[in-house]
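Of the protein chains in this complex, one is absent; all others appear in place.
What follows is subunit A.
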Amino acid sequence: MSVVHINLPVPLRKLAKGATSIECQANTVLDALLKLDEIDASISARLLEDDRSALKRYINVYVDGKHISKTGGLQTTLANSSKLEIVTAFAGG
């Protein structure tokens, strides 16, 4: 298991009692996102489709600055000290 850092986006920080990032042990991006449920049970449901096969539309995850669609999706293997960023698409109107 690798120790990875997940930077939490502002809307999820309230669920994490104000924490801006968390550290957890995970092998893949999917593992890491599911670990967020230890903070609040609803977080993975906010990020992943119901069958957990993909991220929800308009949600993006970067591992060490690379979008996971280019590195193997949710099964992207994480190295020790990898940094995950969770960001949304830009919208307005």
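Here, contacts are C-beta pairs under 8 Å (C-beta built on N, C-alpha and C of every residue); 3 or more make two chains touch, one makes a residue touch a chain; residues count from 1.
We take it that contacts and distances are computed from a predicted model.
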item	value
Chain excluded from display, named as in UniProt, from "ABC transporter permease", "Copper resistance protein D domain-containing protein", "Cytochrome c oxidase subunit 1" or "Glycine--tRNA ligase beta subunit"	"Copper resistance protein D domain-containing protein"
Residue among A:Leu12, A:Ala32 or A:Ile68 touching the omitted chain	A:Leu12
Interface with the undisplayed chain - residues on subunit A	9-12, 42, 45-47, 56-59, 88-93
